[in-house]
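One chain of protein is taken out of this complex; the other chains stay put.
The block that comes next holds subunit A.
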Amino acid sequence: MAESANQATNGEEEDYMGDLSQFLPQDATDPPISLPKKASNNKTVDIQPTKKKFKTLNWQEKRRLERERKQHEEDEQTLVNIEAPIPQSNIGFRLLKQMGYTPGAALGKEGSGRAEPVGLEIRRSRAGIGREDPVKEKRKREEIMADKMRRKEESLMEEFGTRQKSQWRSRRVVVNFKKAKAALDQLENKEVVEPKKNEDEQEEGDQEEEEEEITEEDLQDILMTLREEHRYCLFCGCQYESMEALLSNCPGTSEDDH
């Protein structure tokens, strides 16, 4: 996401992504929009809409956001500092050890105490239970949204990929079928080799076949005919001496096997 967001900041790429999102199903984009949306302060999340928002914000709002962001950074640092472990060289550590403390163990008559102090949670707002600090909540919301967006894009890309792949595949089928057909014709009418005529015929055939729509099954049929009747493999590109030679030398019946 970070990558795409960076791309999104310059030029056409951004439009491309923007367009893409328009094709997202309505329900996916709805809830975040309906929520009270303030400009984002999260670097990893779509910068473009935020930027647009910033332009409409007055300086007071900007200052407030900046303050919020700084406060947030400060709080994270505070928590990191609080959670920093006490080194073994610390006099408190040494004194406790002298009392019989085994590093890593818990305290109490049966050693049943807590291993770590109860964590601290910094709440900067009067948000009620079940509702997080607005800053935190906003961040969470943004994360969820970014995640959703990412997944949407991924699935879209995937869909696009499969569509492309299947298109390419069906085109391949047609190409292969044509080749096979040509080979078969060649093998069946060795005497009447008239390249020009053949080409004409082929073109006609092609047209007919295209109209008929060549499926993978058609391709399969013609390939099998070639193999069984003429010991010819289209993908090996040669006619084998015997059926045994074909079976032992040709890696398989499909193009992928080659």
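Following the convention adopted for this analysis, contacts are C-beta pairs under 8 Å (C-beta built on N, C-alpha and C of every residue); 3 or more make two chains touch, one makes a residue touch a chain; residues count from 1.
Basically, contacts and distances are computed from a predicted model.
Student: Can you tell which of "Proteasome subunit alpha type", "Protein ABIL3", "RNA helicase" or "Ribonuclease P protein subunit p14" UniProt lists for the chain that's not drawn?
Tutor: "RNA helicase"
Student: Touching the absent chain: which residues on subunit A qualify?
Tutor: 71, 74, 77-78, 81, 84-86, 89-96, 98-101, 105-109, 112-118, 121-131, 134
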